[in-house]
Every structure is written in C-alpha cells, then in structure tokens.
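Coming up: subunit A.
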Amino acid sequence: MLGEGILKGLGETARNFAGSFVSAERLTTVQYPEERAPVIEDTRDFPFLVYDGSDWEAGLRCVACQICEKECPPKCIYIVKSTDKKPDYVGKPQIYPTRFDIDISVCMSCQICVEVCPFEAIKMDTQFELSTTDRFGGLLYDRKELARSNEYYHSIHPTEAAEVDARLAEEKAKAEAKAKAAAAAAAAKAAAGPAATAAPVAAKPATPDAPATAAVKPVDMETKG
Partner candidate 1 sequence: MIEKADQIFVLLAHWLVSFLPAGLQHVAMVLLGVVAIVATFPALFAITVLLERKGLGRMQNRYGPNRVGPYGLFQPIADGLKSLTKEDIVPFKADAVVHFLAPVLLVVVVFMGYAVLPMGRNMTLVSMDAGLLFFFAIGASTELSVFMAGWSSRNKYSLLGAMRAVAQMISYEVPMLLSSVAVVMITGSLSLNKIVEAQNQYTYGLPHWYIFTPWGFAGFILFAIAATAETNRSPFDLPEGESELVAGYFTEYSGFKFALFFLGEYVGMMGISGLGATLFLGGYSAPLQVLNFVPSWIWFFAKIMLAMCAFIWVRGTLPRLRQDQLMNFAWKFVLPLTLLNLVVAGMWRFMGNGWLRWVVCSAILLLAYVLMARVGMRKERFGPRIYRYAE
Partner candidate 2 sequence: MSVVFYLIAGLTVAGALAAVLLKNTVHCALALTVAFAGLALMFLELDAQFAGFAQILIYIGAVAILVVFAILLTRGSETPKDGVFGAKPLFGLVTAAGIFAVLGWAVLHSAQALPGAGGSPTPAPTVTVMQIGNALMDRYVLPLEIVALLLTAALIGAVIVAMHEKAGAR
C-alpha cells in the first residue's frame, strides 16, 4: 500500500522522540566535559618514562640507549646521554639520560618507541587533555614532566604492568643467580687457591658442589616465592 512505509517511518521517529525523554539508555551521548567516556585499557596517547621506587631520578629505567630516538618516525624524541654512570635496578652501573625531550605536538602515538625499548623504560600514557596556551614550549615535555612512577603505570595499564614487572623480576633473579654463581666460583677459587698445595684433587670436587647447591637453593626459593 503506497504510503505505508512513510507512516511506519513516522511512527519510528515518533517513538524515538518520545522514548528519548523517558528512557535513559536511548541517549548515548556522553556530556563532555562533565562526564568522560570510560577509557579502555589499551588506550595510547603520548609516551612517558617509567621509574621504579620513589625517587624519579634514581629509579628511572631509561639508560639512554637512543634506540627510541632513532626509531621514532617523526623524530620527536631528543636524548642527551650522561657522562657518568649510576646503578640500575639490577645493580649494574648504567648511563642515564640528562635530557629526554618529547615534543607531543609532533608525536603521532604510533607506540614504536615502546615496542623497541629493551628496558621497558618508555610506555604509553592515557591522558589526552593536554592543551595549553603556550603553543611552542607548552607541548615540549622534558625528563621531569615525562617521568611517572611504576605505581602510576600499574594504575593505567594493569595487565601490561603486571607482565612487565614479572619479566623484570625474572631477569633480576637470573642476574642475581648469575652473580651469586660467579661470586661463589670466585670464592671457591680463592678458597681453593691456598689449599691447592695441600689437597688439590680432594678439595676441588668437594667444594664446588656445596656453593653450587647453596646457589641453586636461593634461586628456587625466589622463583617459587
């Protein structure tokens, strides 16, 4: 029947109109800036630098390897290496960046710097309300502005941060085990040195076993705990 479709359409629109006053789930508008749409976990906006512990300078994971600077497509990262070294989370002395600038007006949030960082030092933040009145300097973030704690990283990307922490702990444990084994070997060598003239054959097979088992035990306890 001609005109039937039009009448059905008019009924549909009338239902929409009336329903929008009555039921709340029809209007899916998020009234920004009073409300904000929920942010999903994998949101990425601009990078930030992770630091462990409470002192951002001491705990900064970045070792200024400059891989992210080289890989960044629009070249928005600028790094200046330090001349001295400070110990990292494992204990090994590493160089650190004295300058780490990211120009977020250039950054295109491609996450390549995060993918290539071997030290889990740079991660993506979820903040986007970063507008400022200073067109040039206000969007250039330096080392201090970029540093955020590991707890903050946990709060914005929980699963990712948990994975990263597990990986880092594993590496740390492996490094500790290696260090203990090396220390034990050195101690054994030193202990075996003076006693070499007395009973070199008898002492050598006996002593390496004990430090080896002693070294294995703490590692087992650590991985289990």
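The candidates came about this way: all candidates are chains of the complex that A comes from, given by their letters.
Everything below uses one rule, namely that a contact is a pair of C-beta atoms (placed from the backbone, for glycine too) under 8 Å apart; a residue touches a chain by one contact, two chains touch by 3 or more; residues count from 1.
Treat the numbers as computed from the prediction; the structure is a model and nothing was measured.
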Candidate touching subunit A in this complex, from 1 or 2: 1
Residue numbers on subunit A that touch candidate 1, as the complex places them: 1-3, 6, 9-10, 12-14, 16-17, 20-21, 26-29, 31
